[in-house]
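Heads up: the structure comes next, in structure tokens.
Omission of a single protein chain aside, the complex is shown with its protein chains in their original locations.
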Amino acid sequence: MAGLTRRPDWFLHPADSSLRARRALYVLGAIAVGALAILPLFQDLLQINDFLFFFITASTITILLTSALNLCMGYTGLLSIVHTGLFGVGAYATGILATQAHVNTWLSMALAVVAAAAAGSLIAAISLRARALYFGMITLTFDLILVGVATNGGRLTGADTGLFGVPQPQLFGNDLGTRGFYYLTLTLTGLALLLVRNLVRSRTGRGFLALRESHDTAAALGIPPYTTQLLAFTISATIAGLAGALFVTLNGFVTPSTAGLSAGLILFIGVLLGGTATVIGPVLGIGLVATIQHYLEVAAPNFQQFIFGLVLLAAMMLVPAGIVGTWRRSRLGNIEDPEPESERPGLLVETPAQATGSALLMNGIVKRFGGVVALDRVDLDVRVGTIHGLIGPNGSGKSTLVAIATGFLQADEGRTSLFGEPGPRRPHQAPRQGMVRVFQSPHIFERLTVLENAMVGLHLESRQGLLSSIFRLPGFGEDERRMRGLALGRLEQVGLRHLAMKSASGLSHGQKRLLEVARCLGTRPRLVILDEPATGLTRQEVEALAGLLRRLKALGITILVIEHNVPFVMSVADRVTVLNQGRILIEGEPSAVQASTEVREAYFGTPERVGV
Amino acid sequence: MASIVWSGLVDGAVFALLALGFNVIFSTTRILNFAQGEFLALGALLSYSLTVDHHFPLPVVLLCVVLALAAMGLVVERLVVLPVRLSGSNYAWIIATIAVALTAENAMVVPFGRDPVRPPNLVSGNAFSLSGAPEAWQTVLIIAAAFVVVGLYESFLAFTMYGRAFRATAHSLDVSELMGINTGLVVKASFVISAIITGIAGVLVAPVTFADSSMGLRYTISGFVAVIVGGMGSSLGALVGGFLLGLVTAVAAVRISPGWADVIAYTVLGLVLLLRPSGIVARAVAH
Partner (left out) sequence: MNAALAVEDLHVSYGSARVCQGVDLSVPEKEIVLVIGANGAGKTTILRTIAGLKRPSQGHVTLRGQDITGWSGHQVVRAGVALVPEGRLVFPDQTVEENLRLGGYVHRSDRAGTRRQLDEVFELFSALRARRRQPAGTLSGGEAQMLAVGRALMARPTILLLDEPSLGLSPLMVQQIFAYVRRLNSELGLTVLLVEQAAAAAMKIAHHAFVLDAGRVVLGGTAEEVARNPKVQEVYFGAAEHLAGPSG
């Protein structure tokens, strides 16, 4: 919904039913917030039990915790089973400081949040070192350890019975009380949601979403996976700790089970049912679930967990996109936002200073996998400002060679240099050296718009810092407008400008391919490597792609194309290298390669008589 | 000391059977079933109920338990596989299996209540004495059962046609289909076999420890530690992991404290996941 605040016309004069529906939702939301704010004033008039405020406060705390989980799981793709544990750290730290060290409750809460952030940071730092599959399991292990420490902490943690008698924070000498907590929690949660929203609609947030979609693609665009994930998890842990601090001061106690697995079930329900990677999802999901939970407690207390388990399973099957996701896919909810403000796109791509020489030079590359020699003393020389094709039958070693060039693999022997400098050792360093790689299967970020996808490519270009994103400091707006302008320029370059506000998931395969090229142009590459770009494209789409490559070459960009579609490569390439079974078969101009009998034999096989 | 080691071996045998149960499902589906312990709970609670409340003779009890577990295995298979397939998320299996675990645990409260129960030994009498304390035949039965069940399962895999179909499915679903193997049926069968193995462990362990509806999660976690430490996909690993865990926690429980023994086990688990995620008995699980 970027830029909607700057375009009030749609609100006052909605053009169609979808916009009317959206306006209705906004109005409803505003009414709901307003009602929540003034409800306590009508307590006597409407004879509202104090319990209602307590219930809303407790549910809001759960919403806060669920949002924390959504940030790291829904947005960044990190499955965490330790969030209830971090919640517990916030609660226990507050409790211990307040009851054992007699620290002022407000201060205890603040310190507890810091403690939770530190714990989250440490847990993530360790867990991220494992292979992706095991990350979730290690967080589970940490949760078990945290619960174990709480249970066995003796007098410090209150062991099995937990911590009791945690004093409420005081305002003007009085306990905060039910109403006080009500307003405090609603305000803090609203603030947190706003800041989270700011975060996810910024360069950093786009980085999270990119990582969720594909580590390789994100790294290829210059987003460092480890540090970015660590950041996401730490921020998420901070919010979880805040929720824990609120919980323990609201209730006055905390037990080890608060940090356990069963307590975490509702969080997953909230995230999945509400809609992953949406800010409002946790609010809706938990709102619904908390209401159901309340009635179940009254009607059938024994079946609560049982029903919740079934609800979660049903939600996964029936509404995999969650409430928000399903709404957005529906006819009414599926709207394109109007284009936001942006700077006029300036110079699209700079001509690199170096006009001659080798863009990518690989000498004597040898790579072995076990006993198999995948590459046997292979040389590759991609000249600046040319389109170079790399072809060869299945298993010839093309992908391995490119993986080495881009830092995904290390060669056993031989050297790689990129514009005269040594080649990148890690994939996410490649864009800084002017090289970007577009992979074979499109890794378009389906949840973002076409424009947002293109903006992810500008990760290295953007100057937004973390704090300026979260708090929308003055520099942010300017930078965002500049990035939008550059992104629109890239989209214009590939012919997708008219689809800028469309959801990327709706593009055809060929358009996704073009979007990927637009995205990678954001890194201001001097060398673009395309991995089988023509696969799955129709005839016209292949021609459009060929035209695009020629235009990029005219701008001075060097291009390396790996392909099976030989006619396509022959039509665009200046030079072609043919690999077969790990060795160079021939290297030269397309016509020479086409005429070569050796190449025909490599592809067609030798036409010997097949006797019986 | 000897009796501590013995009780560690008894625990270990149960963990090993749980680990084996994990392996069976993991091999055909690549899913770690966090609801595994619920099979054990059902086995334990049902055997108590049928033996003590209804006075069924032992063979009938065993038959009923096997049938009930087979049914439960089929239900759990649907409850796990369907959400995983329909949700399209990489982590759906963790959430689905945890959801099934908590659902099952609460479902068992209805027929069995929450109170801990303890059926009589299946085999009465004491076998021998260690450190001055008598050890019941039941404990011998448990330890022997671990080896016998593993042996039977491995024989099944090695010597029967269905076992080969299992191994094929574990290796590649697609190629197995090309052999004419109905892989959907194989997956269901693996859940059933896993449920029965784990349920039998429950029947065996119930007389030795208290059984209650919440015991499933505890055993799931222990079995999980055992299978990761020992190595997923390997029966030998299940035995090694199970017995190792049993011994370490038994000794730690006495030397340090029962609560911290668990925390130590989890820390060991975390280290293994970090440093040697394929486990002690690392086996090439091709896929």
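Every chain is named by a letter (A and B) in the order it is written, and numbering of its residues begins at 1.
Keep in mind that, in the parts below, a contact is a pair of C-beta atoms (placed from the backbone, for glycine too) under 8 Å apart; a residue touches a chain by one contact, two chains touch by 3 or more.
Keep in mind that what you see is a predicted model, and the values were worked out from it rather than measured.
Taking every chain of the complex into account, the omitted one touches A, B. Across A:A130, A:L548, A:V566 or A:I584, the single residue that touches the chain missing here is A:V566.
Listed residues B:V52, B:V110 or B:M179: the one in touch with the omitted chain is B:M179. When the whole complex is considered, the residue among B:A168, B:A189, B:L217 or B:V272 that touches the unshown chain is B:A168.
Interface residues of subunit A with the unshown chain, by the touch rule above, are 393-395, 441-442, 507-509, 512, 532, 534-539, 542, 564-568, 570-571, 590-591, 594-597, 599-601, 603-612.
Residues of subunit B in contact with the chain left out of this view: 161, 164-165, 167-168, 171-172, 174-175, 177-184, 286.
In the analysis below, only the chains that are shown with their structure count from here on.
Taking each chain's centre as the mean of its C-alpha atoms, subunit A lies 37 Å from subunit B.
Those residues of subunit B whose C-beta lies close enough to touch subunit A in the complex are 32, 79, 82-83, 86-89, 91-92, 94-96, 98-107, 109-110, 217, 221, 228, 257, 259-260, 262-263, 266-267, 269-270, 273-274, 277. For subunit A in complex with subunit B, the residues that touch the partner chain are 73, 79, 81, 126, 129-131, 134, 136-138, 141-142, 144-145, 148-149, 151-152, 261-262, 265, 268, 272, 302-306, 308-310, 312-313, 316-318, 320.
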